[in-house]
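Of the protein chains in this complex, all but one are displayed in their positions.
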Amino acid sequence: MIRVVGGLALAALAAGLVMAFGVAPRETTQGNVQRIMYLHVPSVWVAYLAFAVVLVASITYLVRRLEAADRLAHASSEVGVLFTGLTIATGSIWGKPTWGTWWTWDARLTSVSILFVMYLGYLLLRGMVEDRERGARYAAVLGIVAAFNIPLVHFSVYWWRTLHQPPSLMKPGPGTMPGVIVAALLVNFAAFSLLYVYFVAKRACLLRREAEAA
Amino acid sequence: MADNWGFVLAAYGLAAVVLLSYWRFLARRERTKTHRARPPRARPGVSDPPAPAVSEPLAPTVSEPLAPTSGHPRSKPASRPPLQ
Partner (left out) sequence: MLTFARRAFIVLWKDLLVERRSKETLNALFFFALLLLFLFQFAVGPDRERLAGTLPGLLWLGFILSGLLGLGRTFVVERENDCWEALLLAPGDKSAIYVGKLAGNLLLMLVVEAILVVLFGFFFNLDLRGVLPGLAVVIVLGTVAFAAVGTLFAAMTAQVRARELLFPVLLLPVQAPVLLATVKATEAVLLGEPLGSVAHWLKLLAAADVVYVAVGVLTFDFVLEG
């Protein structure tokens, strides 16, 4: 079953690549650099999806003590951190030719960076608590705190950047993007989501095998 | 405006490397587990790929698959680390 998802993900990724390079046009203002967005935006989406899953799995674990929920939270957080890191990296690479600098404290990069270190801490916690049951409990609590923190992070960073300051380079809003670009984005969304499901399923499976063997 | 294909390739290349590495990490871990599940034989320690921030404690080399429990067992008092 997992292999089916994996195969689908691969196919979707290939389609995404075709869309990103073959079908989507060269963007008018930014040039071809804009194509990085087909990586960056779906990555961010998957990251948030992953952390939402961590929240739900964490609550489920605390309430019902299902080992599977704990494993799901663990796997999803790992994949989430992966995609968050990818978001930051692609955002930075996009920023260099566009803004002239590798790093800037704009709203999205800053929010995502905070997210990154929050959930890295989550993984660190998991790695440092020896007792499995306690580790699961603590991680669940942290997962809940981190998730509720996300809206706070968003507002604070957004206000920090935009008030008393002209807005930085606006990212293209969906309303103003031509249909082809939206289509390419959507295909890549789907591809990355499938990849997320595949990774999480495999990782959770691994965790289950490790738990059974121990 | 310059096309900056170098950056585009860098981004896609990086993404490919990262995603592939994670996939290989999963695949390699899976292979290790499958080998360990077979009847125990004397195996030298299998070298692990560099794991990301989390590293789960490996299962002991000789182990029998236990019946999965429905929930985490509560840690027994004796097994808790002594308070410092």
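The first chain written gets the first letter, and so on, giving A and B; residue counts start at 1 in each chain.
In the analysis below, a residue touches a chain if its C-beta (ideal position, glycine included) is under 8 Å from a C-beta of that chain, and two chains touch if they have at least 3 such contacts.
Since we're looking at a predicted model, the values are computed, not measured.
Only one residue from A:A15, A:A52 or A:V141 touches the chain missing from this view: A:V141. When the whole complex is considered, the residue among A:A69, A:I114, A:I181 or A:L195 that touches the unshown chain is A:I114. Of the candidate positions A:A52, A:L66 or A:L124, contact with the hidden chain is made by A:L124. Chain A residues in contact with the hidden partner, per the touch definition given at the top, are 62, 114, 117-118, 121, 124-125, 128-130, 133-134, 137-138, 140-142, 144-146, 148-149, 152-153, 155-157, 159-160.
As a convention for this text, only the chains that are shown with their structure count from here on.
Contact residues on chain A toward chain B in their complex (touch as defined above): 26, 29-33, 35-36, 39-40, 43, 65-67, 70, 74, 78-79, 81-82, 85-86, 89-90, 93-94, 96-97, 120, 123-124, 126-127, 130-134, 136, 195, 199, 202-203, 205-214.
Per the touch definition, chain B reaches chain A in the complex via residues 1-5, 7-8, 10-12, 14-15, 18-19, 22-23, 26, 29-30, 33, 36-37, 52-60, 63, 65-66, 68-75, 79-81.
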